[in-house]
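Every protein chain except one is present and positioned as in the full complex.
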Amino acid sequence: MLRSANFVGLLYLNLMSDVQDYIPIVLQSLVVLAFVVGTLVFAPKLGPKLSSAKKDANWECGIEADGNARFPISVRYFVIAILFVLFDVEVIFFYPYAVNFQALQLEGLMAVLIFVGFFLTGFIYVLKKGALEWEK
Amino acid sequence: MLALIILFLTALVTLFVGFAKKPLLTLSLSVLGLLGTAAALICQWYHPSDFLSSYEGVNMDGFAILFSLVAIIFTILIIFSGFEQFKSRLDHTADYIGLLIFSLFGAIVMVSFQDMFMFFLGLEILSIPIYVMAGARKDDPLSSESSLKYFITGAFATGILLFGIAWLYGATGTFKIYEIQQFFMEAEQISSLAYVGLLFILSAFLFKIGAAPFHFWSPDVYDGAPAPVTGFMAAVVKLGAFGAFIKLFTIAFSELYDFWMPALTFLAILTMFVGNLSAIRQVRFKRLLAYSSIAHVGYSLITMVVLTNNSALNLWYYLFSYGFATIALITVQMIVNDREDRIEAFKGLGRANPFVGFVAVVALLALAGVPPLMGFFGKFLIFADAISQNPALIAVALLNSGIGIFYYLRTVIVILQKPGVDNEIEQSEFKTTPLQLIVLGICVLAMLFGGGLLMVH
Partner (left out) sequence: MSVEQLLPLVLLLPLIGGFINGVFGNKLPKVVVGSLATLLVAGSFFIALSIFFQLDQAVEVKLFSIISLPDLTLNAKLLADNLSIWMTLIITGIGSLIHLFSMGYMSHDPGYRKFFTYLNLFIFSMLILVLGSNYFMLFFGWEGVGICSYLLIGFHYADEQKGFLNGIAARKAFIMNRVGDLGLLIGLFLLLMQFGTLEYSEIAAVVTAEDFVNPTWMMFGITMCLFIGATGKSAQIPLFTWLPDAMAGPTPVSALIHAATMVTAGIFLTVRSNYLFELAPDTQKVMLYIGLATSLVAAFIAMRQNDIKKVLAYSTVSQLGLLFVALGLGAYTAAMFHVTTHAFFKALLFLGSGSVIHAMSDEQDIRKMGGLKKYIPVTHWTFLIGTLAITGFPLLSGFYSKDEILGYAFAESIPLYLILMFSVLLTAIYMFRMYFLVFHGEFRGSDHQKHHLHESPANMTVPLIILAILSVFGGVLNLPGLFLHDQAHYMTHLYEHNVAGMNLIHMEHLPSNTIMVLMAVAVISCLAVLAISYQVYVKKKSLPKEDAQLTGWEKVSANKLYFDEIYTALFVKPIEWLSEKGYRFFEIVFLNGIVFGVAKGFETAGEVVKKWESGRVNWYVLWMVSGIVGLIIYYLVKF
């Protein structure tokens, strides 16, 4: 029955049974789209417009733009940034664990300990490797 | 599971031992750990029990053990042959070896997975260390380039894979491969989500194994990556990816065989032609290997296309034989050590160092599939298995083998030539280390007598 339909139509057919469920989402999408487009289109038309060289600059924070944005930054920035993300993610895992602490009992504790253990090992490795030393 | 734990600990220990800056200690500990893993696997083979049997994500069945053992052997060989290079950066020796072992860990997970989740984890554990290792020669722009290219295309493929898994989950409602199989068997009508998901997963696999048209990364990456990593990619990564490939497609998607088989047939043919034809005009050795590996992927895909009871074993045997030949050649390449990796630099190898030359010639002939070398038996098994089902495909494969022989023999001739008199190419010294000689010895023995394995199975 599906075999002769084209791809898009086929998706549609497949989802048809519960298509009414998606009507609110579709409506909301339309509203969002209309709001964004409407704001962008009408806002400049409605308000007064004053332009000057300073205001038209694409980065205005009171300091004169100087030099090129693309200059090399020490790789340590990135190393530290990525290590931060790693350990940050680790911390995120604690939230669900904390909520389920009672339910998971001893097995859960062991799992988390192993997990933290690995991260600790990683941290020791990072330290020993000297990745966090700013100057070497 | 025990094997995986040992392997993981081995990798960790290797990383930490590295701080002692004693390369030999690192080497011996890591190899010891790898051998321990192998021992655990062999125990598993004879006593299939597991102390973590409640965990269903991985299952060390016979298939997984066979593939894993080969992967371990290859890893040991590659660590041996690349040790000289690893040693030259003292502060990173352990990192190199540790990353390879982590990647091997991923490969073993990939051949033993039971659900898509573990499969994806395995794939990532396999890939990420390789992204890093490909760029291991930090001062070499080619190496960085290869790492970046591999990473970008790899990330893309991973995205596609995840997308595919998600679609598949949407269609079947499960991650477990046997449940997926069950679903396809019982489903009265299969949602198009499943088909598209399958195609996405297929694309990701084709990328990993390097089949056309998803192969473009491989010549650049093989060429730029350090030689041991190239060998690792050709031997172990391919093994893991193929293992997962055949496992997934023979279990989860076996019911949809009629759907994916024609597409795979076409891609297998395309891959063979692309690999062999591109290889003809190569002047760099590792690029030649890359294209030859693409061509071999084409031959290996035949096992998937015909899918008989022997397919998995044939594929295993084929990758086994291919791995030995490739590792031997990579080792020889390291011995020749030409800065620009020209095939011409092999000139005179046969006279300057007859043993190395002999191994190189044997390995090339094994890749070409010349009897009685192991490569011949590998090809023979695959072709013999497929000939009744799909003679046209085998005819194409044979034609391609014919093309292949051309560039392999051309390289053989270069190796056997007298050392050139022109000053353009300065002669390498062909320095070997004992470890490399051991690797070459093992490889050549395997290639010469590997046919005997057939007696066993």
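Chains here go by letter, A and B, matching the order in which they are written, and residues are numbered from 1 within each.
Keep this in mind: contacts are C-beta pairs under 8 Å (C-beta built on N, C-alpha and C of every residue); 3 or more make two chains touch, one makes a residue touch a chain.
The structure presented is a predicted model; accordingly, all values stated were derived computationally and were not measured.
Listed residues B:Ala107, B:Leu202, B:Leu289 or B:Val356: the one in touch with the omitted chain is B:Leu202. When the whole complex is considered, the residue among B:Ala157, B:Leu381 or B:Ala397 that touches the unshown chain is B:Ala157. Summary of contacts with the chain left out: across B:Ala39, B:Ala187 or B:Ile280, the touching residue is B:Ile280.
The chain omitted from view is touched by exactly one of B:Phe259, B:Phe358, B:Phe380 or B:Phe430, namely B:Phe259.
Interface residues of subunit B facing the missing partner chain: 148-149, 152-153, 156-157, 160, 192, 195-196, 199-200, 202-203, 206-207, 212-214, 216-217, 219-220, 259, 262-263, 273-274, 277-282, 403, 406.
One rule holds for everything that comes next: only the chains that are shown with their structure count from here on.
Inter-chain spacing, taken between the CA centroids of subunit A and subunit B, is 35 Å. Contact residues of subunit B toward subunit A in the complex are 12, 15-16, 19, 189, 191-193. Residues 1-2, 7, 10-11, 14, 121, 125, 128 of subunit A are the ones that touch subunit B when the two sit in their complex.
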